[in-house]
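Of the protein chains in this complex, one is absent; all others appear in place.
Showing chain A:
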Amino acid sequence: MWQALWTQIADLTLIVVLLRLMTPILLSALGGLISDIAGVINIGLEGLMLLSAFTSIAVGAATDSWVIGTIAGVAASVAMCYVMGFFSIKLKVDIIIAGFAVNIFGSGFTVFLMSKIYGLTGNYSPENLNPIPNVVIPGIQDIPVLGKLLSGHNLMVWISLIAVVFCFVLLYRTPYGVHLRSVGEAPAAAKSLGIPVGRVQYSALAWSGVFSGLAGAYMSMGMTSMFVKDMTAGTGFLALAVVLLGNRNPVGIFFGSLIFGLASAVTTIVQTTPGSQVPSQFIQMIPYVVTIVALVIFAVRKKRKLLTQAS
């Protein structure tokens, strides 16, 4: 088992698997982050991802273009976010309840559409789908280590990394970012300064729709080329955990997703080792145990820092 792990670290397979597994978590966590910072925490990420996963593959297969498919998926997700905003911001429904409704809706509505449009109930895998491409960098591709490290990843992996920088700039280097943060910290104060609180919160929800839309499109058209009922399998909730793990900042979230992706990648490797004596249930626990450990370490360090500052 250890040997298998080591060979895969050595030949960089681990990194490749890690990047693949990290991307959906990272993207949807960034979406969760922006909504959280503006004080309208979106727990409907899971449902939004499902909606986008289905819409993008359905449109992508119909138009034979992954670009249009992805845009459609993101659009569906953003539209759903506006509906959510309408209920929570305009009609003052609790945002948590609205989020739950979106999760349930996403799971049910995608299956409903699948059965109405394609007459299928469990899964949809179009035959001639043009999936989101892998980026092969010509010169670097043939260099031994660097090639595997940089070339051949899915386009969405790069988009997710760029999104981290984008979110950082958006939140900390633009007036809009200041508005977002102030609305989240003290809505009344922000309002007194003439910041349109409702509009900023709508836009924050829309951003979370954009990112979870991208994550959903990646799941159905990048990682796989199919839609399976409830295929997100809890990724949206992991993303919410990562938002907190990452201390509500884009760079922290990047490392949080990295830890989580790494744990999942290790799980995959351990699980496929022949003759492994560890019961599979224990192996499947690894990502969650790692998250808890990381949270504890983080909390302890934060407390120490506070204590030293106080003394």
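Throughout what follows, a residue touches a chain if its C-beta (ideal position, glycine included) is under 8 Å from a C-beta of that chain, and two chains touch if they have at least 3 such contacts; residues count from 1.
Just so we're on the same page, contacts and distances are computed from a predicted model.
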item: Hidden subunit of the complex - UniProt protein name among "BMP family ABC transporter substrate-binding protein", "succinate dehydrogenase", "U32 family peptidase" or "Acetyl-CoA acetyltransferase"; value: "BMP family ABC transporter substrate-binding protein"
item: Chain not shown: contacting residue from A:I132, A:V228, A:A263 or A:A294; value: A:V228
item: Residue of A:T63, A:N123 or A:T174 in touch with the missing chain, whole complex considered; value: A:N123
item: In chain A, positions touching the absent partner; value: 4, 7-8, 13, 17, 20-21, 24, 115, 119-123, 125, 219, 223-226, 228-231, 233, 268-269, 271-275, 279-281, 284
